[in-house]
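Quick notes on the structure that follows.
As you look at this complex, bear in mind that one protein chain is not there, while each of the others sits in place.
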Amino acid sequence: MTITSPFDQLPAGAIVNLDHPAHMVHWHFFQMSVANVVVVVAMLLVFALAIALPFPKPARRRKEAS
Amino acid sequence: MSSSPLLRKAQSDVSRQGAGVGALTQESRPSPYQPAYLRSWIYVFGLATAAALAVVVVSGVILSLKGPEWWQDAQLGHFFNSIHLWSVELAFFFMVIHLWGKYWMAAWRGGRARVWMTGAIALLVAIPAAFTGYLSQQSFDAQWVSLHAKDALNSIGVGAFFNATNFGQMYNYHVLLLPVALTTIAVAHIALVRRHGAVPPFERSVRVQQLPDGDAVSVGARDEG
Partner (left out) sequence: MTAKRPTGWGDGTWAGALGPFGVRGLAIGFGFITVLAVMLAVLFSSPDERPSTLTQWARERPIDFLETAVSELAGTTIAAEYGPPYNHDAKGERILFLRPQKWLGVAHPIVAGYDYVIAPLRAIRGQPMLQADLTEYLGAPNYQKADGIEGFEKAIRNVKVGTDGSARVPAGEYENVDNVMNGLLSLAQSGGLEADLLPNGGLSLADYTKPLLFLGDGKMFEDRAARQHLPPNQWAMMDETGSYPGLPALWPYTFWYEIEPFKASKNRDILVWLVMAVLALAFVCVPLIPGLRSIPRLIPIHRLIWREHYRSARQPPASA
């Protein structure tokens, strides 16, 4: 491995290290890594929030000149 | 038909502004009104998906500037590799939520079947695009996945042509063929959405009426046919 330019040397390590073997979720025949389960659960949560959270009302504006 | 002058103006705006780039400068302000049924956070996920795909493409272009060794060996290359990976995760994340929202709104109504279909095809094309990206990493996981994927592809006869263990071929599908296909389908999808507009609620048509105080409300007129 040869570093040849300054562009190649900027630090890019992780703050949270995910580089260890995954923990797996087993439920009957179903198996998925914890990370994947987190993503699926987050999807459901964000979907529920997107529906439930109120959307800001538009600012009242003067009547537009047409 | 509604006789609201603002509604007529909006209709005229839409019909004037074809696909021309010049139209961009005419819409530097938000639309003059917005129907009440658009006031939900679920509507941002189409945009979020498109934005995430744009980040995927840009980070992918940067990765392809320096080639495979860069994203494996150099720290900056690895950083862009990380952006590319996480923007793909975001793209799928938002795409699935967008899909769920559109399904529960039955967004194919009112002549919008092609909008749904192009969106569904985009998702189906995004999956092999992501899969070939998996393989292009040339990592241990790429080896493991390709070893298992080849069995499925071989069983349907596709493996003789589309060889999951041929990195050169998979890389070319990933950086050229599938992005072109996905972008084309996504653009068609967005163009169709633009043409048809957002689907209205089940029971009412899209009539909107400007109130004197600047707000807009939906008014009922006809049921869905």
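A and B are the chain letters, set down in written order, and residue numbers restart from 1 in every chain.
To be clear about the criterion, a residue touches a chain if its C-beta (ideal position, glycine included) is under 8 Å from a C-beta of that chain, and two chains touch if they have at least 3 such contacts.
Owing to the predicted nature of the structure, the values given are computational and were not obtained by experimental measurement.
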(message) Among the chains present in the display, which ones are touched by the chain that isn't there?
(response) A, B
(message) On subunit A, where is the contact patch with the chain that was removed from view?
(response) 12-16, 18-24, 29-40, 51-52, 55
(request) Could you list which residues of subunit B touch the chain missing from the display? (result) 2, 7, 10-17, 19-20, 23-24, 26-40, 42-44, 47-48, 51-52, 54-55, 59, 72, 78-79, 81-83, 85-87, 89-90, 92, 96, 101, 103-106, 108, 110-113, 116-117, 120-121, 124, 127, 130-131, 134, 138-149, 151-152, 154-157, 159-161, 163, 165-169, 193-202, 204-208, 217-221
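Heads up, the rule we're going with is that only the chains that are shown with their structure count from here on.
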(request) Measure off the straight-line distance from the CA centroid of subunit A to the CA centroid of subunit B, and report it in whole Å. (result) 17
(message) Under the stated contact criterion, what part of subunit B meets subunit A in this complex?
(response) 5-6, 9, 30, 32-34, 39-42, 44-45, 70, 73-79, 82, 89, 93, 96-97, 100-101, 210, 212-216
(request) Show which residues of subunit A lie in contact with subunit B when the two form their complex. (result) 1, 3, 7-13, 39, 42-43, 46-47, 49-51, 53, 55, 57-58, 60-64, 66
